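For reference, the structure is listed below as structure tokens.
One protein chain omitted, others in place.
Up next is chain A:
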Amino acid sequence: MDLRYTEAEEGFRAELRAWLDQAIPLLPPKPDRNDWPGRRAYDTAWQRLLFDAGYAGLHWSVEAGGKGATPTEHLIFLEETERAGAPYVGANFVGLLHAGPTIDAAGTDEQRRRYLPGILRGDDVWCQGFSEPGAGSDLASLRTRAVRDGDDYVVNGSKIWTSHAEVADYCEMLVRTDPDAPKHRGITWLIVPMDTPGITIRPLETVMGTSEFAEVFFDDVRVPVANRVGEENDGWRVTMVTLSFERGTAFVSEVVACQRLLRELAALAKKVTRRQATAWDDVALRRELGHLTAEFEALWALTKWNVSEAQRSGVPGVGGSVFKLRFSETKQKVYELAHRLLGRAALAVDDVAGLPGATLMDERLSSLSYTIAAGTSQIQRNIVGERILGLPKER
């Protein structure tokens, strides 16, 4: 067991730091949280900067236009960009972490040539059309139909919770091509340009009053067969391939951010008072902060464990669900604590009395989704119980 970075890894870190030092101050001001075109522009401009500096698609294969970096280098990249206060992957998320790697692994040469460069350069934004009103946790029960008609599929149905749909150029989409086959066997993976006639986007309002996801309706939408990735009816396997790209790095930025947040909350606790005493004077509250500090220190150690495992074996361990489960629930607790620390200032999703209520309460509301999105905590517990511990499957 070795936590020391190699000389090459430290060299990579030093170079990246030097670049970040000069790149970050040149960034434009952050757009308003509900200005989605503005956010798209901001996120993609950052991706373009990364591209020009040679950091785009770090974890992608060299054949796909990436750098073929090791999981550890990817960890360092995410850690350093977060520490430097760089923008998040944001609107580039689906392209860089889902659609791109999937097209690289399961697509044709023509598809690689056509779609991958746009993702790397920040030209194209992708969204993910997997969930449906009737198919959430039970994703494989999805019903959006695609019927072959000559060189096209004709798609009818609807998707829901599609993040960034309004500002996306393409959608990676799962459709039902064989309604008679067992549910996992009749699914196909398609690339759908969002400007195709017949697509209607209806923004959904979140609990924060923002519209980061949408419902997307498909009425006789014609998608060329050439946009199919993998074989017809083999879409479930293609999707599983995507999941296997996870190298233990999924939450690096967020863990680092939470560690910083805890320090900010400690400072906040020393500032807010109740009956003459500061919140920090309350040992129960300090213990809570201390416990969360331990949680994130441990999660950071587990990150390194999982990344090292992926680096050695080339395939992800079973640790992903373990990590997602504990991380999302713990991060939720941090915002619960932030909420209580704010006291009556928590009545405003705005900065009141010089307290950071705007960001903290916005994220406090957002934190309600951590244990739902990308596989609910209940589903993660099923996965841990069944796939790791070998307990009997549901039904």
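We adopt the following convention: a residue touches a chain if its C-beta (ideal position, glycine included) is under 8 Å from a C-beta of that chain, and two chains touch if they have at least 3 such contacts; residues count from 1.
Basically, contacts and distances are computed from a predicted model.
Per UniProt, the protein behind the absent chain is "Putative acyl-CoA dehydrogenase"; the candidates were "NADH-quinone oxidoreductase subunit NuoF", "Putative acyl-CoA dehydrogenase", "Nitrite/sulfite reductase" or "ABC transporter permease". Taking the complete complex into account, A:301 is the one of A:301, A:315 or A:353 that touches the chain left out. Among A:30, A:202 or A:312, only A:312 touches the chain that is left out of the view. Residue-wise, the contact with the chain that is not shown comes from A:262, picked out of A:78, A:199 or A:262. Against the chain not displayed here, chain A makes contact via residues 1-6, 9, 72, 262-263, 265-266, 283, 286-291, 293-295, 297-299, 301-302, 304-305, 307-309, 311-312, 319, 322, 325-326, 378, 380-382, 384-386, 388-392, 394.
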